[in-house]
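Contents: one structure, followed by commentary.
Just one protein chain is left out here, and the rest sit where they should.
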């Protein structure tokens, strides 16, 4: 078998189980233990669109250098699922290790001589030790945590602390779980040389860091944004966003005395209704949003166009999953960019925000509302399953108590009294943004919101010039949007270069790591991380100042590259796509390979 | 007043009335009369989104050279609507004429000394002559037909023939209408010098030509396409398409003996349902289509993505109206191009057909189905209100009785018996098109249609490679589509030139006329009329071989130019947009002006 | 939805309501509907009801979908904000508006096409949520604005001539609403001003979703073949037309009859419907009795009108949700943000 070079605090641990067996809790126990040891970690859930009985994987990357993306390798595999055993076996990198439940001999087991296979009779151990059937299944998973503790040299005390925190309420559960851990731990100690060369080592306490997923961060962000109405229809992978918003509202928005709720969450009958509710609530002046995923955006298209044309602020979150159609609801992609940018029939265009990690989700939830109300238009936050549902380590979220929401150009009752006549759709300031009024304030502010042709006063029209007048102003507003959205973030290469990389969203981590590896190979590229659409001057700048620009994105049809071609002055021949769209979170090695190959071919040519 | 040069068989007649007064019938009486005199004519309806009491206009262009588009001038205005009188007055070109009902003095009447104003007491005449109130209103309109007959020198016998054809069943209606015509005719003869310098003159019989609107032609086309199922939800301006399909089916598809119908039209509860019905019917092997307009496409988006990914042939007709949102339902635009090209979330793309006139609508209805079944994908026919609801003069429709529908790769029961296993989504021929089976034929052909992840066999999958395998094949199929869609039509300039014009759909007529006028000014441009998306080699060819290409389209955001930028190799700096999007059918003069200005500015620079 | 601002002639001696407002202060812009359209009569009834209830114009929001009926919110209370949404989706916009501001009086106007075809799902769920609003369906059995296709509701103008079959398969908003557990369900006729005004006031007063199914004849498209005024007739007597063609001048149909009484009303197309006004002693609080009552009269070919069912005890949307009494949109940001300290504390557990 091939020698394993030691990998301390630099390994990928993958655990293959069957969903519905409670493995998730065991997995995040390991995840958190590594985190507590001060090691930078990320965890990716690869779960099926199903509730019980299908394969599910959890991939933990521990990396002392803080690389957050998938790396493309597997150092330790825990193969608990007979169904996928052979597939899982193949995936282990040469020199790696595989742990499996050896209670039953594996007829179809395949050997591999370049890795080490470690059998642990987990079921047997648990069946002997626990009596209740349900407990046995649960504990089998906790038991492999013990095995990993021994193999990877994870501090047992950390597990105790974690369990005590979780089961503060029910101490006896702590002991039960610890027993299970010790079963696995002891067996491994007795039968294998522990720890493995691949292992963990305390390197601090990750102070100032937190583990969080994007949907939790976004849910929290909307609480801080002052959103009071949430309308939604459940859809993977956006569901947990509203679950989190609810949890945090219960925590922070419930009157201690009366129990009254300073929020209202409506589970709509479908996405069309959810969109209508968001428009209605924002129309009366309450900040309202809806989280959904691709199919929901398709269904909301008609209302989105209405909001654009009637100029109603509104916030839509698209936690993207693999399309088209139902696609793969539990896999990740960046595939709704074009749809969201131009959603609905007729001439329409919408600002988009691209969070790169959970802390962006938190901050952009707030920015989305400030933009929507300032611009009086629908704004989209394009997250994805990788950001939204996976476990990320990010710096602690910060909040500036001096923040006040930007409600945009809203006329008060006094403002209205001062006017001799209120007109809804006229551009007084040259920024293309008209003034609006809220219901219930002053009869002078009353007007009729409509998706049909209207003039600058707000009256119904079928007159060519009056119609065009409003449509042309909307283009002025679009130019204003370019100056208000978050600017793209430039990370220059250490050496001057004509190479550029443009990426956004969940591709960020992979790009960061890839650039370092490429730099080691002498390939230097400046990096521009897009944070919003429409593009600001800095994007034009970057495009103009580079000869070859790699656009990294997670879809088949180069949707972001398309936006760059349509909405900038750039010469498209400069743009070279790096596309990853198989549903897995983007691994850094595929970027390294693509750019490396491109450079070499250029050199060869 | 400015002198009127004589305009024989070269004038624009505009009639302003109130909708719901039955003027439409009077107007098309005039239209048909001119047609019978062998004069090329087109008629544009400018009607409100309302049933009774709002302004409506009918614009007839008679042009001996056969120019079909609006010209931007008005030679004779019949101003029957007090509400819009002053507006109508302004519109008359210098030297032109205005006819109005002088029964009541117009307090707010404005004079103009550069045109001739002719008052006819139409109401008075009719009230004296007819007793029943309803009849009076009706006949007032017929009466102005008589006035026009005198002024424009339209043969009275033609009117008699037309009325006799229409009221063959009820002869007395013929006399009633003729009486009214004579009332106006005689008054004009007695009070004005008839005919006017602007007038008609028999120039043939328009043999081989017909008057028809695009929705009628499309409805007829779908009968010839062998479509048996039509599902729809009423929406202007597509409604009359299904009305016509129904009429022609009643005519041609009803069993003489049993009265059984060889077609089934379902009025759906909404557009989502209509789309679902189209998919269901095509799935079982019946050719099914749905006509709709912008809002309908937005609502159908989810199902469109399903059809793309599950590869179900289906035909969607978008009779475009002014967007965004409800927009102006009774005005025309080409504003759903981007939406239809990439409709639905995820990576999707769809073939589009662009009819330029009713005869294209007829032929492309058939092509749409052959393409949809050959490619196993949704195909869109993008008509618009101008084509669909206005009166066009086109050459008689031809039909080749040897036509057989192309059902594409459908396996028969025998084919299936010959196979040892049927797999649904595998590319055996290298064209990216798999084989399909129909329900009810052979259990061996059974498979499960799904919008969720599937592999080349047709089985459910969440596997990265299996998913990507299918998505990549769909791109091969897209390349095949480029070779199957109708090619663009090239009209070279009389002189070699580096200037090109690209246009499509209802812009065609205006481009034809504009090119002639530009040529007179020494500006020569080759013309490529797009008939479909994706673009074939001939489009690349044209783009490559011209230095400046004007892209003429009827939307604000240059949607077709966007497709050219995204889906060809061209350098976008060559493309210059000519955009007309105020809802009126495109007039030729605006193209002349735009190109003229561009050339001069170039010269100046 | 009009080109002309409505002239407001101030008749001397017009009555003022509790707010000192005249009835004309509750009017909107001039209607552009066909002369004699039932919808205009309903608009007039809404104006009268709101005036009598002395509702502050700015405290009212008026919403609709798309259709001739959905144009009408422009024709009443110019001082109230209006929202002419998309086809069939008015209820969701109303739900959002009510979620954001629970104290505004909310009137949703819809049509039978708007609510029973494309909007059937939202119609049902608005009732299910018991959204505090008046949900008024102007029911003419056709799609007026798209020129007279039949809608999902039975055509009142031809009910008498149609067999049970068609009736059975038409969607009856009243029966459906009651079966789905709505808290307030009434039916009236556009021409019965007195009953209509009373029901509108009751519906607005009701705390929860109040469904009013108002039969409202379409003068232009009551497409009963053979009728001398029908669309078919007009069409064949006219030259081919791409617009509606000739719309005969018609006048509003009215009906005035006592409680418990029945009246046969003749429609524009010459057909007729039999209206049955609920008896004075009719008990609208018993759901099963109501269903039986509806069933009985359906068999007799009668259309019961009046307040047919009410349950005031059902909690409305906000009661179920436990939302604050103060309208959400009126909370200060300081009352909504947890602040930086709370954020820091929260993250200790992450």
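Going by the order they are written in, the chains are A, B and C; count residues from 1 in each one.
The rule is short, and it goes like this: a contact is a pair of C-beta atoms (placed from the backbone, for glycine too) under 8 Å apart; a residue touches a chain by one contact, two chains touch by 3 or more.
Computed from a predicted structure; not experimentally measured.
When the full complex is taken into account, the listed residue touching the unshown chain is B:397, out of B:397, B:476 or B:519. Touch with the chain that is not drawn comes from one residue among C:18, C:54, C:179 or C:344, which is C:179. Only one residue from B:130, B:283 or B:342 touches the chain missing from this view: B:283. Set against the missing chain, the residues B:105, B:430, B:443 or B:522 yield one that touches it, B:443. One of B:152, B:223, B:343 or B:471 touches the chain omitted from the figure, and that residue is B:223. Taking the complete complex into account, residues 117-121, 124-125, 128-130, 152, 165, 167-172, 175-176, 178-181, 287-288, 291-292, 295-296, 299, 311, 313-315 of chain C touch the chain not shown. Residues touching the missing chain, restricted to chain A, are 19-22, 24-26, 28-29, 45, 47, 49-56, 83, 133-134, 137-138, 166, 170, 173, 213, 233-236, 239-240, 267, 269-271, 295, 325-326, 389-391 (touch as defined at the top).
In the full complex, chain B touches the omitted chain through residues 165, 210-212, 220, 223-224, 226, 228-229, 231, 248, 251-253, 255, 259-266, 268-270, 272-286, 288, 302-303, 306, 396-401, 403-405, 437-443, 445-452, 460.
Simple rule for what comes next: only the chains that are shown with their structure count from here on.
Chain geometry summary: the mean Cα position of chain A and that of chain B are 45 Å apart. In this assembly, the C-alpha centroid of chain B lies 36 Å from the C-alpha centroid of chain C. Listed for chain B are residues 49, 295, 325-326, each touching two or more other chains. For chain C, residues touching at least two other chains, in rising order: 1, 86.
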